[in-house]
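This is the structure I have questions about; it appears just below.
One chain of protein is taken out of this complex; the other chains stay put.
For clarity, chains are labelled A and B in written order, and residue numbers in each chain start from 1.
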Amino acid sequence: MINFIQFTLTRAGLAVITLLLVCFIVFSLMELVPGTCAERYLAFKNTQGSQITYEDIEKEKIRLGLDKPFLYRYGKWVSNIVFNGDFGDSCILRMNINELLSGRFTLSLTICLVALIFSYLIAIPVGIISATTKYASLDNTLKFISYLGIALPNFLVALCIMLFMTVYYGDTMTGLFSQEYENEPWSSAKLFDFLSRAWLPIFVLGWNATAFALQTVRALMLDENDKLYVMAARARGISGMSLLWRYPAKHSLGPVINSIGFDLNRIFSALPIVALILILTEAGALLIEALARSNDQQLAGAIIFLLTATIVFVNFITDIILAIIDPRIRKGVMGGG
Amino acid sequence: MSHLLEVKNLDVKFDTDEGRITAVENISLSVDQGEVLGIVGESGSGKSVTAKSIMKLNPGNTSYNEDAEIILDNENVLQFTSKQDLKKIRGGKVSMIFQEPMASFAPAIKIGAQMVEQLLIHKNINKEEAKSISINMLKRVGIADAEKRFNQYAFELSGGMRQRAMIAMALSTMPKLLLADEPTTALDVTIQAQVINLIKDIIKEYQMGVIFITHDLGVIAQVADHVAVMYLGSVVEKGPVNEILKNPKHPYTKGLLQALPDINNLDAPLSPIPGNIPSPLDRPTGCVFRTRCPHHNPEGKDGKIEMKLIEVETGHWVDQCGIKCGQNG
Partner (left out) sequence: MEVSNQKKEAYYTATQMQLVRTRFFGNRSAMIAGSILLFMIICSLFADFLSPYDPTIKGRDKDYENGAPQIPMFWDDNGFSARPFLHTLEKYRGADTNFRWVYKVDTEKRRYVYFFVEGWEYKVFDFNVNLPGKILDFKIPGFTFNTHLFGVEEGGIHIFGTDKAGKDLFSRTLSAIYISLAVGTLGVFISFVLSLIIGGISGYYGGWIDSVLQMFTDAIRTVPPIPLFMCLAAFAPLEWSSELRFFFISCLLGLISWPTLARRVRTHLLSERSQEYILAAKLCGASSTHIIVRHLLPSFTSYIIVDLVISFPYMLLSETALSFIGLGLREPVNSLGVLLQNATKADVLLNYQWYFIPVFFLVVLILTFVYVGDGLRDAADPHKVK
């Protein structure tokens, strides 16, 4: 047990280091963008008619702490996130980023996680069928479909569905809520409305991830199926489903769990563009807004940080699960008994 | 008296992207109860393929010839297709032990669970009985702390112990025939000797037939009653072990024996068999050994002579090309 705690702590430590590194990269990127927050804010004020002088910019810089050295500001940014959970203000929208993101990020995360779960629910059985079927044509068809899943980018699928809906049903199916529920508090009717619309982004996001997960499962199953222990099990008279589930399937579960983090990464990657097309009011769309439209680096940094932190967290969890379910790793971390 | 196992005229071919490969050609063998048949040959000579054919374990691209027969206990195994029939030979009447005990135990399932699973398939017993049979069997093969090992995984055992556990698992269903595919190759020499002694004891005790596959004639000398020497998918010489070792007729068998170090004269140079084993893709026609025949043999070279086993002494069969090749030297 002590060993297990030690293992968990080491993994957690590594996750934190990864996250700090990511923060550093993201923060450096934000710094590289020409122009500071102070200049932008004042430029904004300028358009409102007030006269801006050099002194004003300097004053504003000091007020925002932009005169301090880079590492100091990095440290402050990180410690603010870690200890206060505060991402600061967006200097374009003049709003607190936490307020801006709170509801939307949970919503994005829910959609992405549901998409992830669905993609695995489909990919695991189909991948196993594809890898073990006697019929080459079935395997080839499934393979083609999964390749098509890669070749048809999510946003293209989203686009086609949306255009189709618009033309033939007159409802764009965009957004996560109908207009009447948009600003309502959560209720069962709103939840129902949400579910009736959320299937589209979930489907579109899961589309690609399913294709990838399918290939992972298929490749792993083929790999395991070739191993001697499967032949040895057949030689002992084990056959059919009990052979399949207890031998190759059980043993490829570990690597499949390992790939969850990467699939979540893929879903997050597709999120912004899908959100843009389907006009979803969640973090992904905000990211495009922040980057493509207004160069809002604070907001973009916060979103990327949150997305990455989620992935790091999921990777951490899968590592722990792996150590629990795989006896080889379990013995490795917990020692003998 | 009918044999426990009789293989008649077996051809095994694989369909691959590169074409149809002949892995085994026209093999006939027999094993009696309580007898050990050693199969010797280089890697790729079709030893394992022959053994796997007995359990119909070869992959899906395998084809057998129509007139081949593998008679086990008066039933032709090659005609088996149903799950029930296959179950009988796989782990029931026949068990197999593999070269790599590590790779042949499923890594994430406990050894005990794998043993119990097998017993439940083949015997009409409950879990508790299966467990006690398994533990007794583990004890029988000399595993100390059998109860503890029962609940461990293969990677937690040492190499020799894994092989013992593998043997215990193979024997637990009391098979009539044991196929041992290079069971000692991956082990240290001292452990090798232990495992060989164990196998010999068990054969005596349970009176089963054994096919012992190896490339090591030294091991064959210790365990086998009969030997079949295989080269490129064909049996080139077979007979009682003493006869073959003392009076080899085929140049390939001679070569194998000469390649062994002589215990009385360790300084004598080893004489390897000249040439390479040809790729199964361009298997020589006629006499398979003719590309490596050490002597000039005008008849054999063009592949006009067919392979045919001739009985030179009682029970000692040699391929006729081999005799020719040996004679002309």
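As a convention for this text, contacts are C-beta pairs under 8 Å (C-beta built on N, C-alpha and C of every residue); 3 or more make two chains touch, one makes a residue touch a chain.
Keep in mind the model is a prediction, meaning the values are calculated, not measured.
A.B. asks: Of the residues A:Ile57, A:Val78, A:Leu113 or A:Leu159, I need the one that contacts the missing chain.
C.D. replies: Of the listed residues, the one touching the omitted chain is A:Leu159.
A.B. asks: Which parts of chain A are in contact with the chain that was left out?
C.D. replies: Those residues of chain A that touch the unshown chain are 17-18, 21-22, 25-26, 29, 32-34, 140, 147-148, 150-153, 155-156, 159, 163-164, 166-167, 226, 261, 265-266, 268-273, 276-277, 287-288, 291-292, 295, 297, 300-301, 303-304, 307-308, 311-312, 315.
One rule holds for everything that comes next: only the chains that are shown with their structure count from here on.
A.B. asks: Would you kindly tell me how far, in whole Å, the mean C-alpha position of chain B lies from that of chain A?
C.D. replies: For chain A versus chain B, the centre distance works out to 53 Å.
A.B. asks: Show which residues of chain A lie in contact with chain B when the two form their complex.
C.D. replies: Those residues of chain A that touch chain B are 134, 227-240, 246-247, 250-251, 254, 326-328, 331.
A.B. asks: Can you check the complex and tell me which residues of chain B touch chain A?
C.D. replies: My answer: residues 55, 57, 60, 83, 86-87, 90-92, 95-96, 98, 100, 103-110, 114, 117-118, 121-122, 153, 155-156, 169.
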